[in-house]
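In this view, the complex is presented without one of its protein chains, the others remaining in place.
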């Protein structure tokens, strides 16, 4: 079966996020009340797996392979079966 | 009240995503069965708003300001009240 | 407090005798925070405790030197009221941990050192060392190469300073410990030279990014061996922000141009601790810092974290009396924090306040006066035997033609375009000799007819087999590279990367390297004006070869009178300065073809070296020579091939000598320079060489699309296209 996976890869807390900082100052300039903006990457993909649990596990391993453990954390945001 | 907002900004379907392709070939090299990988951005931030609906609306406007409609779409992925 | 001492010593890793010295200097036991201030200031990185006595050997004076070692960067006068500031700095350990950010922050850090002198940075260079590309280790090497190159490009391109040169070596001894050194060059008006100084009672401003928990303890960390047990000590990764870097640079330079500041200091390793205590110490004053005023990125940072943070993109500015508001307005214009976090005081102490309490108070001289060490060195056993190996019995390969293709395709000799194409080498529109076009980069100075030539060099194979001779070669070669483009070498900066100085071998390599540099400096008349020492590049199972990365800066009075390395005109004559025979010892050929790293690096006659360099500069200055190239790794055949590649033009040349053909084609020797000259000037050029007392030979003529070499007993021909194919590909596979 095929699953659609959404994976977020974000900077660890405490690691400087220059992008987030720049976006935040622009948003504040535009009068948005936004704070602590952090910018990360989102990966969307399709994976083959026998079950949702298996797809989750695959997504987890992919996160591990792609995130830089020195600076980043990842979250498996969603796993959905594709029809 | 403060809300935590997660916003995804992604390339429209059909637009060549070389980064997605590069990630896909890395993943396939690692024997993952991943396909149609697309790479976008995730923004996490805190916004002030009177209600969840209002926070959603703010997030929506931020998405509009930051995404480029020529090639991108945005999704307000989550809005959660912060305690 | 007393009771907590033993664990505290364990925690900080300060040796007992140094602790006793601290107690003596203070006249009391230090508190925990105070002890940490000593820990970072007395680290090798900040105190040079093992290298300072040795560095004293280096000649530091010259007529053009405005500022020698001791400030943020060295400064040399270049005429018409202009001066150039430059320095090299290592970021080896951070780059091993996180290659992209490690390299990026290395670039950012060296830029701030140049800016702190009042100079506008105009060029960046880098000197990189990696392990093997082949075999199972290749994956990690490629990961590091990609990351480091990306980091350098990311920071340099965005901040808008061209990366105009550098060098890259692959050698198995760097497998566990890559080296990333960055050099920056800046231009200033002589009257705008700034130092790290403040007068009494002045507010001291913190300008730039907010402070986070970045790289806590990084300076101390950099001086420790990287080992598994150390894992927990790893600081949180420092992230470079070239955007903030650019704003900080503009604020600082504008403040200097408008004469708003009396002193400038960058905040580099050991952050607030080192920048403020050194500023006070150099000014003969004390300083009082209020941590509550420090702009913070994260909540709840304690004094220790604030004092040790190595957050990037921060500067220290001391306004002139009455200029405080103007400085604040200037920073606000660029959207930067500018806060008077400290002020200078008469008692020579570094006093730190936190929430109304004095949390540390130590004499500034005590922090600066780390005990120094002179040790006994001893050469690695077995190395002498390796160096004295008899290579005369080495078989002469039958396929001399194919060897050139192999050498051109070897990682140390192949095209660097896949790397430098990722660097903006033209921003600023001053780069008149871009990477790949010449042995050194040339930058013109707008508004004058002058130009600067710059190159950084070091041959790890030479230094491994003979640290002293290797260091001499590094300086000779960097200077030669500057000379062959037409620049007169003025001074140099050196990045000394070595092993653990506390071992006899590590100390031997460091001291021999410095001794070699000192000897070559004196002979070539080149002072050192700045530099960096990175020690402890060693682990339980490895030690890097001593790697003195020497960055030479030279002046062209007429930037139009310069040479590049490509042969451009058919019919020109190719002339070799020096002997056609090279040495096999420590050569690239010996390694690539025979799999050996042995023998001695070639002998170096510094008098002849200086003459050869003067002669080629003379020929370029006269406008007779537009193409020149030094003969380095890979020998004559490789150098000639490199001259054919830029314009696809070949040559037919005769090498008259009875040496073994492999030594003739691929042997190495210093002081050798190839150039081309048209018929009209050939005789005169030869006369110049004779006047300099230099051996030389006219090898033949430029033309066609083949490189043909006539040896006494055979003739070898290569299509230039075939040479190009071999040379272009290898690094493309690493950096597609």
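Which chain is which? They are A, B and C, in the order written, and residues in each are numbered from 1.
Everything that follows uses one rule, which is that contacts are C-beta pairs under 8 Å (C-beta built on N, C-alpha and C of every residue); 3 or more make two chains touch, one makes a residue touch a chain.
Keep this in mind: contacts and distances are computed from a predicted model.
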There's a gap in the complex where one chain should be. From "ABC transporter permease", "2-oxoisovalerate dehydrogenase subunit alpha", "Phosphoribosylformylglycinamidine synthase subunit PurQ" or "Cysteine desulfurase IscS", what does UniProt name that chain?
"Phosphoribosylformylglycinamidine synthase subunit PurQ"
If I'm reading the header right, one chain is hidden. Which shown chains does it touch across the whole complex?
A, B, C
From C:32, C:189, C:246 or C:488, the answer for touching the chain not displayed is C:246
If I consider the whole complex, including the chain that's not displayed, which of C:10, C:392, C:429 or C:541 touches that chain?
C:429
Hidden-chain contact residue, picked from the options C:37, C:153 or C:699:
C:153
Option touching the unshown chain, where C:258, C:446 or C:687 are the choices:
C:446
Out of A:5, A:23, A:42 or A:71, which residue would touch the omitted chain in the full complex?
A:23
Per the touch rule stated above, subunit C touches the missing chain via residues 150, 153, 157-160, 241-243, 246-247, 333-335, 420-429, 431-432, 434, 444, 446, 559-560, 735-736
Given the full complex, what residues of subunit A touch the hidden partner chain?
18-19, 22-23, 26, 29-30, 39
Listed in rising order, the subunit B residues that touch the chain left out are 11, 15-16, 18-19, 22, 41, 65-66, 68, 70-71
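The rule is simple: only the chains that are shown with their structure count from here on.
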For subunit A paired with subunit C, centre-to-centre distance based on mean C-alpha positions, whole Å
38
Subunit B to subunit C, mean C-alpha position gap in Å, rounds to 42
Quick one: which residues in subunit C touch 2 or more of the other chains?
none
Contacts with two or more other chains occur in subunit A at residues none
Please give the residue numbers of subunit C that touch subunit A in the complex, ascending.
97-98, 101, 209, 212-214, 236-241, 243-244, 297-298, 311-312, 335
Which positions of subunit B touch subunit A when the two form their complex?
5-6, 8, 10, 20, 23-24, 26-27, 30, 32-49, 58, 61-62, 65-66, 77
Would you tell me which residues of subunit A are touching subunit C in their complex?
12, 14-18, 21-22, 25, 68, 70-71
